[in-house]
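The complex is shown incomplete by one protein chain, all other protein chains being positioned as in the whole.
After this line comes chain A, so read on.
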Amino acid sequence: MTNKVTIFIEDLPYQVADDINLLQACLSLKLDIPYFCWHPAMGSVGACRQCAVMQYQDEEDTRGRLVMSCMTPVAEGMRISFSHEKAETFRATNIEAMMTNHPHDCPVCEEGGDCHLQDMTLLTGHITRRYPGTKRTHNNQYLGPFLNHEMNRCIGCYRCVRFYRDYCGGNDLNVFSSKNNIFFGRAEPGNLENEFSGNLAEVCPTGVFTDKPFSQHYIRKWDLQSAPSICTHCSVGCNTYVTERGGIIRKINNRYNAAINGHFLCDRGRFAYQHVNHDNKLTQIWSRAQQSQTTHIFDNEQAHSQLSQWLNETDAQVLGIGSARSSLENNAALHKLVGGNNFYAGIANNELKQLQLLTKTYESKQVALVSLSQIEQSDAVLLVGEDVTQTAPRLALSIRQMTKNAGIAQAAKLGIKPWQDEAVRNISQDSKSPLIIINTDETKLADVAKYNLKLAPNKQLELLIEIEAYLTSKYALTPSAETFSDLAIAIAEELLAANNPVVVTGTHSFDIALLSACLRLSILLRKHKNNSGFYCATSSINALGLSLLAQPDHDIDNLIHSIKSTPPTLLIIMETDLYRYCANEKLSKYLDNIKHIVVIEQIMNDTVKMADLVLPAASFAEQHSSWLNNEGRLQRAYAVMPASDMRQTPVQWLAQHNALDDGQNLYRYMQTITPLLQPIMQIVTTDKSDFPVARQPMRSSARTAFFANIDVKEYAPKRDKKSNLTFTMEGVAGFRQQTLDNSQHKITTPVTGVWSPKWNSNQALNKDLKQSSFQDEADSSLGADLGLKIFDQLNSQEFTVPAAQIDSPSQQLNNLSICPQHHIYSNDELADYSSSIQQLRPEPVISLNQQQANHLSLKSGEKLTISSDDYNISLPCFISKTLADQVVLVPFTEFLRLGTNMHIATKYSAGNANGDAND
């Protein structure tokens, strides 16, 4: 709880929270205090000297003294002056000195118009350069496909290295040289290795680091149409602003959500949008005539009559495949059309099993689902079987912040506030909150982990079961005589010593036994630690939502099985590339037996090529949609632009045929499928507000010239019938929404962009945030946008998580486990279409450790073949020094296609492995 104190600014009293610094307090009062180095997530270091104000001892004090407001805690009765001449001169001279080396290139800078330095320079009134000397220059570096580097623009605030090194744990960006010559970059030019490097473009107050893909289709900020959206590239569900002009997505910006992403996004989320602009995106309705083998372009009417003809055939047997990367609405529409029995989830069998185990457990409320911000505030994390940096990157960043809490707690004992960054780091030194990682391979969180265990899946399971048994026996009335390994005891005690330990796992191991062991452990832990939490990363943004709609065992594996035995007359595939899950030859053979295949898809892929009718689907940026993230948080995303050409949402395509008009009926139908989706109505009603809200910023230039090449006549802008957002600059501007909010008029849609008078850069956000401290998000003024947690709203259901069987792990082959290898830039299907992400995609290899390679008598780079029933892959092997023994890692996409029944085909015999594994 934070208390309010009264401070006097220019002799006027103001109420502010007592645990923040003076700068943050002034900003939350909407005062324009310039600053550079302070950041709400990274705290203060007082490096830039820009936020100077005069502080007075008491009412009699007329002389005062100059203080840096970011380094000054607020205190009761504090008296400060912001506009005192001395403070004003100090700030003006300071920025003038910073600007002596600035290169005069705003017209050719991507940051121009979105630049904190521009705003601050104007705030202090520095307009002309008086310094006659030469400007210091620097050579730039190549920093990879995500960022441009332009060192001349640097003002030396150190935000980039503090973010990259201290916050994200990267070590390839650093500061070199001294005094005026300081240089921020890498030792050698090359790709930035950290998964959060894209944030540098937002963190840097000027244009040293700018968004490279954005620069390739550049539009100034004042012309960017933007709408609140949800990132669809992993299961975390980070909040984003998608920005657009002329039907092209230009850039993804972070949208502050106190419970999830806070101020930062991962690079996959930031740069994976390019599939929406891709050349291969589907924009036409295609129909293939069976006899002539020719493809025709259909219009809407033809498509619908074709579809209804197929649906109403006398012996029609219709199956539908829903998608984990499509919204809840789209899946529900398909669910209605084909019926629950014929609705299959577009995910693998073992994953659906995992997901339904999760939902059952969540429903029973035996585990407490935590958000990313709660993980950041927790004090111990047990991370099992999931390389979160690769599968849910933003989660990894939160876990990394968690490890700092031991130091923050130490500092708090000495009365040092958490935002006093340098002091906290000095006090904490190497003390870290315990992070225990149990995984097959070393992860990027290894540098902050207390235990970093690399074990084969079955060993992981054994360890978890041992920890569970230890906890059970410890709290049992009659302690059992079992003995436990030191490791299990140490981990268990570590968790028990914490106030709110969190168990973090994921479904990416495809190992249901491991998941149920984690759940059981978490349930047990919660009995003794009421504050303990649980978090499970799933594979796609809507995987959990899809599993709510699908019946058990209605997944791709079972679908293919059923197609094989009794092919349906009509198969409707929605936004699922079946060839991702199934080998080529086998699948094509089965699909050929189906009379009609309808594919609703955004982009050209192998499944689309098999279709008889292709209906182009709207992308995430072209539809209003609801998404359920992995913690059961229901969030609403808004279209940023009207759907292009013939594209429509699957809901719209199917509306004529499933008798669900596109409105309330659909949501009512969702509520009937599962009571868990009851709260969806609350989310949807936020679309209705008393005023229209503008997607475009107030200054949207070139409106009468943009389409003038097509027709000089100006047509009315398209209208958005489903929400109060407009595709123009007409309506309430985002920054005015909060002032309008009162009991009579309400705008419930989230603001469409970050802007505040005089603050054009994204730093304007800091004038809207009213959080009491940078760690306590509950009090955020933007709290309305946090989404709804569906599992919190239900009465708990009885459910017991089945005990994990040690022998059950899949892909066990003698003593060797084949596990999927995940990578941030190759895991996600749609992200693959992004050219900048493609450049960083790793070469597919099969990884194994030296010992394993010796058994298989393999050398690095030699090809290893792994086969399943009717698919095999042959990839060069990579000998890893960090990999656990008895584990072979296969690229995730290949792992999916191989299915469950895989084995190593060459250079390996069962007897050999059994014998040597004991070495």
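The rule is short, and it goes like this: a residue touches a chain if its C-beta (ideal position, glycine included) is under 8 Å from a C-beta of that chain, and two chains touch if they have at least 3 such contacts; residues count from 1.
The criterion applied here is as follows: contacts and distances are computed from a predicted model.
> Quick one: the chain not pictured, UniProt calls it what, "ABC transporter permease", "Spore germination protein KA", "NADH-quinone oxidoreductase subunit I" or "Cytochrome bo(3) ubiquinol oxidase subunit 3"?
"NADH-quinone oxidoreductase subunit I"
> Which is it among A:75, A:659 or A:705 that touches the chain not included here?
Of these options, the touching residue for the absent chain is A:705.
> Of A:152, A:499 or A:882, which residue touches the hidden chain?
A:152
> Just to verify: which one of A:8, A:142 or A:183 makes contact with the chain not shown?
Result: among the candidates, A:183 touches the missing chain.
> Considering the whole complex, which of A:139, A:584 or A:857 touches the chain not shown?
A:139
> List the chain A residues touching the unshown chain?
102-109, 112-113, 134-140, 150, 152-153, 176-178, 181, 183, 215-216, 218-220, 222-223, 699-706, 708-709, 711-713
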